[in-house]
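Here it is: the structure, laid out below.
Excluded from the complex is one protein chain; the other protein chains are retained at their positions.
As written, the chain order gives the labels A, B and C, with residue 1 at the start of each chain.
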Amino acid sequence: MLIVMRKDATAEQIESVMRAVEERGFKARPIPGGDRVSIAILFNQGAVDASTFEDLPGVKEAIPVTRPYKLVSRETKADATKIQIGDVCIGGREMVIIAGPCAVESEKQAMAIAEHVKKSGGDMFRGGAFKPRTSPYAFQGMGEEGLKILAKVRDTFGLPVVTEVMDLSHFDMVEHYADVVQIGTRNMQNFSLLRRAGESKRPVLLKRGMSATVEEWLMAAEYVMAEGNPNIILCERGVRTFVRHSRNTLDLSAIPVVQRESHLPIIIDPSHAAGYRDQVLPLGRAAAAVNAHGVMIEVHHEPEKACSDGAQSLLPSQFDELCRQMRAIDQILQPSDELK
Amino acid sequence: MLIVMRKDATAEQIESVMRAVEERGFKARPIPGGDRVSIAILFNQGAVDASTFEDLPGVKEAIPVTRPYKLVSRETKADATKIQIGDVCIGGREMVIIAGPCAVESEKQAMAIAEHVKKSGGDMFRGGAFKPRTSPYAFQGMGEEGLKILAKVRDTFGLPVVTEVMDLSHFDMVEHYADVVQIGTRNMQNFSLLRRAGESKRPVLLKRGMSATVEEWLMAAEYVMAEGNPNIILCERGVRTFVRHSRNTLDLSAIPVVQRESHLPIIIDPSHAAGYRDQVLPLGRAAAAVNAHGVMIEVHHEPEKACSDGAQSLLPSQFDELCRQMRAIDQILQPSDELK
Amino acid sequence: MLIVMRKDATAEQIESVMRAVEERGFKARPIPGGDRVSIAILFNQGAVDASTFEDLPGVKEAIPVTRPYKLVSRETKADATKIQIGDVCIGGREMVIIAGPCAVESEKQAMAIAEHVKKSGGDMFRGGAFKPRTSPYAFQGMGEEGLKILAKVRDTFGLPVVTEVMDLSHFDMVEHYADVVQIGTRNMQNFSLLRRAGESKRPVLLKRGMSATVEEWLMAAEYVMAEGNPNIILCERGVRTFVRHSRNTLDLSAIPVVQRESHLPIIIDPSHAAGYRDQVLPLGRAAAAVNAHGVMIEVHHEPEKACSDGAQSLLPSQFDELCRQMRAIDQILQPSDELK
Partner (left out) sequence: MLIVMRKDATAEQIESVMRAVEERGFKARPIPGGDRVSIAILFNQGAVDASTFEDLPGVKEAIPVTRPYKLVSRETKADATKIQIGDVCIGGREMVIIAGPCAVESEKQAMAIAEHVKKSGGDMFRGGAFKPRTSPYAFQGMGEEGLKILAKVRDTFGLPVVTEVMDLSHFDMVEHYADVVQIGTRNMQNFSLLRRAGESKRPVLLKRGMSATVEEWLMAAEYVMAEGNPNIILCERGVRTFVRHSRNTLDLSAIPVVQRESHLPIIIDPSHAAGYRDQVLPLGRAAAAVNAHGVMIEVHHEPEKACSDGAQSLLPSQFDELCRQMRAIDQILQPSDELK
């Protein structure tokens, strides 16, 4: 933390800020500049709350210097975290493709789509049994029945399954059936749920909140990791901006930033970012091009009959073509490899 | 819903879209325009999913016409909802002032602040016992002990208390002690929590999500109301924008919009919008000037020692002056009264 | 500028960054912390470009400490700038009300509206002769003929007039007729226009860019002031956010921030922020409540016939009521006075 004093700050004010710093157990070091003094706070463990000092007389502003996250930080653990899920490894060189419908709607639907996903070379299957819906009157998912269908998909096609958990009361159940437990964008700062996920043996797929900064997102992961679960997959899914031609705006810069700041793997969900099928194709290829550790894509063989998100679901033939293109792009990047 | 066809849409495509509409049980009515045809969907109950149609051949776009909310809509119930909490009525002509510290830190602290709040003419007391914090290492609140202190504040000063509930597992406990149960900005779309709040006998204070549209916010209220609890107080607390000089950007336009769209009372939290004490004063007065049904303000007698949000907490003397100004502004508006 | 080194930065890297700082003529001072070193840059005149250092080996980030603006800064000139325009003073205790139609449409229209403005106690008249329109096919303003009508309004009613200049080629002409020359939101970073405004004898009303930070806005004012014109009125008119229920989101926090950072007067345009008449009323009152130095409001006696912005123009009777309320709110604030 650097506390910048006003140009007209008095010696007493400077003295008093330094005392306030030391009273909190930190070390204060004054840095005289050309026309004002700044005070560095040293030897603090973790982040210091800027607001504590910003209001003292003579203070212009308090600027945080260190990052608040520890366990998830690449400065703490330099080598990339690799997460093994059955035969699939997320966080390694190979791009992982997760695909499936927005929601499990019936066994027939799930099995039909899973067959397509498998044939096109998908690595894992996704599908919601508990659906967070803006409207209380919209389809809310099949619940445990949906989870059982997912288990059947895994057993039949050998595809590990990812599914969302929406609250504490269903966590045990979801954990029982799923290979990876997803925490959705609306729950990124549901801290009770994060703590519970931290006690789970399952890897956690943590979606970025709709308007979360990377720092807030990594702090949410820190909640999970602080409880003992190191297997966290971050998922960028677009953020809310003034833009209206897509459902969200995919923030691809978050991938290199997260890969520099953290050792955790990061994947991309182009479907929710786009909201429209014809945008999912280019964004899916872009996900491969930025060296994400994977993608998660919505596929439906009858999107016009889908209970939710039909317009952003790829047809099986489109998904097949996209897989081919993403794998080819992934190959091109092999030698450059940056932080992956 | 209005489905706009492309200029070059064929008669077959138009026919096929109309069939798709009717198959879903709605009525389709074609509207030939100068250079393209549009198709109106009629007699639908509630909102129709635009994405269902946007992807059919020949369709340019699908434009929602009706709002998805019902119970909370002013078109459903024209007269304003008034909520009685002890002697306080929220939703009536009089502006309600809720104030207190960000978090309950000790009985001594809570009682000291409550005394100031009472003396300045505050109507209700706020204080967090369970605190949602970005960092797992930050102060997380006193839990039940904090709730007991709140109860003591109510008993001592006759101020009804508002406090936040963070998850399902503590709902019974919070409900037991609190007069109004608050659902925080990060939980606005925690649908399980909303449903539980809908079963509560307590009024619910529902904060707007950090980047929620008014429509999403009203749909969150619809979740609560659909379960049987009609006593919902909406609270605008600023939204996330590109702006960095304040913690959030207070969206004052939301007040007249909500008052037109819904019968529910709406209050303003200038403290979390501002993030800095010197901004809370003008924003608090602005809250009175836009005819909100109330304000919720953070006050601390020793902000430099606060466990959280010290920099945005008003000093008791500032709060006192602000109350005086807000009441005076509220008086000025009496005759104009718009939708309140 | 504070350069934060990585935890694993080597002594050579630190040495090399310090050399890079000194090569640019600044003084470098190392600040050893608990687990990393930071380097303060001292004795720099004006802002240092962060990007110069952020890319050197071992550097984690470069954090700007001082503000880049000089002439407009309150640290440079502590007392508030007051601008005298005829009998009107902007920047003093009294709130200034500027009102009129979006565009001058005819002499009859302008005179009719001006009469209302005068009667309700407006201080100045606004009206566009050159209109920046999103569409090349929309009404573009009356040009010089419109300016002549504005001059007639001034002569008839004694109201100084504000009007927008859109490019270099019309500056002399606008300056000839207007009392205050407005630079619109789309031109806030039209640097050639800003320089020309800096050579003008007329006060300049500088609207905030649609997504400008306060810093960028003050730097635009710095362009004007650096050329010799100290008479600049800043005008907050809403910023672009994800919000769709209003045309823009009014950023009221900008008022206390600008009043702290700069000595220049700041007014508010609630009409363009709102976009809808029923929002202009509460936002206009809020403008008075936050202690802005003035407001600029669109009024039209026949808004349904207006060439532009009809929906956000107040009716004369609404404007009259709003003036009454704003003046009453302004009176309440007299004793508190903060930075005004």
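The rule we apply is simple: a residue touches a chain if its C-beta (ideal position, glycine included) is under 8 Å from a C-beta of that chain, and two chains touch if they have at least 3 such contacts.
The structure presented is a predicted model; accordingly, all values stated were derived computationally and were not measured.
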| item | value |
| --- | --- |
| Listed residues A:Ile63, A:Leu315 or A:Leu333, member touching the removed chain | A:Leu333 |
| Residue touching the undisplayed chain, where the options are C:Ser192, C:Ser317 or C:Gln331 | C:Ser192 |
| Absent-chain interface as seen on chain C, which is shown | 20, 46-47, 49-52, 54-56, 68, 132-137, 166-169, 186-187, 189-193, 195, 209-211, 216, 219, 222-223, 226, 240, 275-277, 303-304, 308-312 |
| Chain B residues touching the omitted chain (full complex) | 2, 4, 6-8, 29, 31-34, 36, 38, 40, 42-45, 63, 65-66, 75, 240-242, 244 |
| Missing-partner contacts on chain A, residue numbers | 211, 213-214, 239, 241-246, 249-257, 260, 273-274, 278-279, 281-283, 285-286, 288-291, 321, 325, 328-329, 332-333, 336, 338 |
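Heads up, the rule we're going with is that only the chains that are shown with their structure count from here on.
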| item | value |
| --- | --- |
| Inter-centroid spacing, chain C versus chain B (mean Cα positions, whole Å) | 30 |
| Computed distance of Cα centres, chain B from chain A, in Å | 26 |
| Chain C, residues touching no fewer than two other chains | 241-242, 244 |
